[in-house]
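To start, the structure under review is shown below, and the notes come after it.
Removed: one protein chain of the complex. Kept in place: all other protein chains.
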Amino acid sequence: MSTEVEDVESFRQRAGAWIRENLPEQDSSINMSMIRKGMSDEAELAAVQRERAVQRMLFDAGFAGICFPKEYGGQGLTPAHQKVFNEEITGHEFPARLQAPSISPCAAVLLDFGTEEQKQRHIPAILKGEEIWMQFLSEPSSGSDVAAALTTAVRDGDDWVLNGSKVWTTGAWWSDWGLCLARTNWDVPKHRGLTVFMLPIKQDGVDVRRIEMLNGSMDFCQEYLSDVRVPDSDRIGEIDGGWTVGTRWMFHERILFSSPLVTVPSGTTHSGVGAGSLVEVAHSLGRLDDPDTLDLIGEGRVLELVKFAIQGRVGAGIASGKMNDQSAAIGRLFTGLTGARLFTLAFDIAGSTGAAWAESDGPAQHCGDDYLMRQSGCIGGGTLEMARNVISERVLGMPRERSLDRDVPFRDVPRGGTTRA
Amino acid sequence: MSTEVEDVESFRQRAGAWIRENLPEQDSSINMSMIRKGMSDEAELAAVQRERAVQRMLFDAGFAGICFPKEYGGQGLTPAHQKVFNEEITGHEFPARLQAPSISPCAAVLLDFGTEEQKQRHIPAILKGEEIWMQFLSEPSSGSDVAAALTTAVRDGDDWVLNGSKVWTTGAWWSDWGLCLARTNWDVPKHRGLTVFMLPIKQDGVDVRRIEMLNGSMDFCQEYLSDVRVPDSDRIGEIDGGWTVGTRWMFHERILFSSPLVTVPSGTTHSGVGAGSLVEVAHSLGRLDDPDTLDLIGEGRVLELVKFAIQGRVGAGIASGKMNDQSAAIGRLFTGLTGARLFTLAFDIAGSTGAAWAESDGPAQHCGDDYLMRQSGCIGGGTLEMARNVISERVLGMPRERSLDRDVPFRDVPRGGTTRA
Amino acid sequence: MNVELTSEEEALRSTTARFLDDRMPIAAVRDLRDDPAGFSMTYWSQGAELGWMSLLVPEDLGGGTVSDNAVADLALIAHEFGTHAAPGPLVPCNVVVSALAGAGDAHAEALEALMSGASTAAWCYSEPPPNDALGHIDLEIRVDGDDVVITGTKRPVENGAAADLLLVTGRTGAGLSQVLLAASTPGVTVKPLSSADLSRRYATVHFDDVRVPVTAAVGGVGEAAAEVERQLQLAIVVSNAEAVGALQQAFDMTASWVNDRYSFGRPLSTYQEIKHRLADLFTWLQASHAINDVAITAVGSGSPDAAELTSAAKAYISEYGGELVQDCVQLHGGIGVTFEHDLHLFVRRVTVNRACYGTFAEHRRRVGQITEMRKDRA
Partner (left out) sequence: MNVELTSEEEALRSTTARFLDDRMPIAAVRDLRDDPAGFSMTYWSQGAELGWMSLLVPEDLGGGTVSDNAVADLALIAHEFGTHAAPGPLVPCNVVVSALAGAGDAHAEALEALMSGASTAAWCYSEPPPNDALGHIDLEIRVDGDDVVITGTKRPVENGAAADLLLVTGRTGAGLSQVLLAASTPGVTVKPLSSADLSRRYATVHFDDVRVPVTAAVGGVGEAAAEVERQLQLAIVVSNAEAVGALQQAFDMTASWVNDRYSFGRPLSTYQEIKHRLADLFTWLQASHAINDVAITAVGSGSPDAAELTSAAKAYISEYGGELVQDCVQLHGGIGVTFEHDLHLFVRRVTVNRACYGTFAEHRRRVGQITEMRKDRA
């Protein structure tokens, strides 16, 4: 293993040249987390195939897993190299679906906790686009309370037998592997009885059903696990040590768009529409001269600029150690609120076009459905209510909220009756 | 006692004629709860004297205590009579300072709980303007938690000896009597160890200090009670039964402006500025044609109209029994928020005149100080936080907030360190 | 909806409520998702038998109602439409019925067809952006001999594609005119729009020099401004009543959800933050009821305050109602943005009503103008 690391600028030149030669130009404002009614299933499958191929091209050219160790198929380079690669790929096609959650948090968790054999077997396959991974994390019953997982793994010889249901996986229907948090011990408090496993999705016993969102998007899935056998060699981390894995797992998820592990165009965020798209809506409806519209665009742009600024401040604060890691919740809260507000501004600019629209309305045709979905960015990836808890308790040090599930065997915790069927 | 009650219309004629003959015209939009820097102390004392005289005129003319029984100096008439009297007096001078809290809640509490001798001695005196009463209710340490009073009454022979401090009394420095909630038992939970007393304010042992509000208003006082002796005959209600009295006391306070016991011009509310005054501010600054200003005035007027509507709805709901009494908190919440918002709208209309002003600026000269004080209507008379607790718990029936002072002897309740000196 | 109803009002409301419970449960509403009209004529004529179409019509024309305020009675029906997310062109048909009932004998046949539920109508009022400012009417209705000629575009037109009859509001010189014509009249083109609602349908309606006899006019040609204003008020307060019904339903679903749903071993309803949110939402809900009831009374009685109160109700309910339902979504979490959960049906109803008949900013400004003028007069 060489200790010589390629100079960042020369890497930039090489990467930029390769990208311009191999990857077509593409609108880099593509939003990775905006939930809209998508393409047909056939087109979606074709897009996944294409992204696998592009990921393979990156791998073959030496640009996949820039910060992953060379022994697992990565490039062994630094976050600075990933950063310039992200800058160079901006405006070009890139394999969005294969970055998250396959490379991070899934491959990242393998890197942190996997056995040597597990790493050898899966990380190169992920970096080559051969394995697409999903997070089997959230459950219908537990919402923000991820550690309250009810999916159960019971030991049976060298295997574990899993039963339960996971939800809010994006594209599980075209994915290969699941990283799964399951309960292995009901007689200890909730955080102490969890274990992480990996399992192939395409097998009997894993029933993947697609969830239709109110706007017709079919991106999300729910999985029903029925007597799924997982060899103990596919356990990740310690038995009943799943929360140690899970904490790191969720850390990787939280920092996704600033993670040095993934390849995404610079400036990609969870942010939904931007103020620029408000102008596009206004323009398409001929409203640019309207003072009300100007107010709404101004409000949106102010919030967007503040969002960028607060992300920068919190990032710098965490990097320098002046703020603790939990301070990321500040950015999460602000981003969630701003996203919802921007969809609302677009809807209000659209006027009655938000109620009823034609395809010929251009950008304005999305305003109604986007507004109906506006809270999704305040829910997914941890609700804003959780963010406020974190800020008050973990950042400001205010007293912890009373919870009735601490220091109680999980089987005795009150659970209520609301689960998705 | 005659059972013949004067016909309401004939009463209106008689009252209207007397009012027009005896009480000068006066702007009836005078706001009873707006806190502004007031007149000089000399002028204030003269105004109190004048109001005592006007109250006496009302008494002598047979218009004081319209709904109080005749045996206590009242007129023995109905709420309908009080209502038409309020309508007739609208636009005329009236003794505002003597209505609340002297007549209600103080005389009202005497009527509900006083002994025959107490009623005979004080209610006619109040109705004649001879006794002005104050509520010794709030304490520096307890804020919204009125039942956590620390002012202590200790039995000594036929007397009680009171020590402690009360706060937020309006004009105690020119008042005569205090209705005082005190703790008589520290060994029972907080609601069960309180007793109500009455005591003369102008005596040794009662030190009345005036509180300066941030805008220079000196309306409020704080009282320090040092070994104040109160004969047991001046106790109101049962020993340790003060919360029974207090509950009714606060009910009278809550319904003040719709109480049939007090004489106030029709339409008097706790509302601070109205949308009309926004127009006056805009007009005085020459901003009536400005679209921003139009938006702000529109917002204020919408909120004002909704406030009237929701007060009407809640009033009707409580009157018909479709809503419980606690539903009054809905009106309180909406009114508080609307008041604060209206002061903010006025401030924003004023522009830089809100920062710095001359007396020649007319109505706009108040916008800055009013805005600085805008939360006072969301605090006084029960905070909005308390109103939200009441709505969620008592109206919607959601689970009660955990309190650490229930079923615990009051002396063992944690109290923290913040009290006003 | 008023806190207390008379027994007649309660009977009117509950009859429609039971009919919708039975005929239009949520599953049935969902089935209409891809239905071009969004409702069936059988359903509609059954509803008409319950009085949906006759409340605003005087008794001598075959209508009638249960209280002295027909608009309030219609609002009770609309409230139930809201609580059921019920389909059908309640607002446009009643606007047209109300216009025809006030316009004498000329349109008796159309009125009868609408009242019986045999026909439905659409009100062609709003115009496409950027000419969609509140009250802006550009479409031309030109008198040409014994005919009028209609030129222009209306959008969005509720029930535009399914309607047999169109009431068109347009400009004749400095005044406004209204014309009733068959949707099949040559020169009329209807293009369906996609909608944020599940069962209500909207369209763009083009009038390409459409020629009809001047007898098609409803009210005086060039003299219909007062009627148009009244129709607008009617459409708004009835739409508001429907929105308030949907708000009530969304609130009730949410209050129940937070009691049943546990997080960290506790029901959501034990969290003070959730409790205070519900307190705010309940207050907004009560405020929405209250201001619209006041507006309904004013519109129903033709009070001079009707314009101000209607705009105040529209501004308040559009702004706060929108936040109310979105907070209901938030409190539901992920399930609140799925198609399988029913919440979105009510969110949709509130959302569409928020965007039609003027934005809340426009109505707020209209209230501001009226407030300034009142002070000027005083």
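Order as written gives the chain letters A, B and C; numbering starts at 1 within each chain.
Operating definition for what follows: a residue touches a chain if its C-beta (ideal position, glycine included) is under 8 Å from a C-beta of that chain, and two chains touch if they have at least 3 such contacts.
A quick note: this is a predicted structure, and the numbers were derived from the prediction, not measured.
Considering the complete complex, the chain that is not shown touches A, B, C. Only one residue from B:A149, B:C378 or B:I391 touches the chain missing from this view: B:C378. Although one chain is not drawn, the whole complex shows that of B:A17, B:A53, B:A319 or B:A355 it is B:A355 that touches it.
For chain B, the residues touching the chain absent from view are 35, 138, 140, 142-145, 148, 167-168, 211-214, 216, 285-287, 290, 292, 340, 344, 347-348, 350-359, 365, 368-369, 371-376, 378-380, 383-385, 388, 401-405, 408, 413-418, 420.
Where chain A meets the missing chain, the touching residues are 275-276, 278-280, 282-283, 288, 291, 293-303, 305-306, 308-310, 312-314, 316-317, 320, 322-323, 330, 333-334, 385, 387-389, 391-393, 395-396, 398-399, 401.
In the full complex, chain C contacts the hidden chain through residues 271-273, 275-276.
As a working rule, only the chains that are shown with their structure count from here on.
Applying the stated touch criterion, the connected components after chain C is left out read A | B.
Farthest from chain B, judged by the mean position of CA atoms in each chain, is A. Put simply, the C-alpha centre of chain A and that of chain B have 55 angstrom between them.
Annotation: 43 Å between the Cα-based centres of chain B and chain C. For chain C, residues that reach two or more other chains under the stated contact definition are 267, 361. Residues of chain B in contact with two or more other chains: 291.
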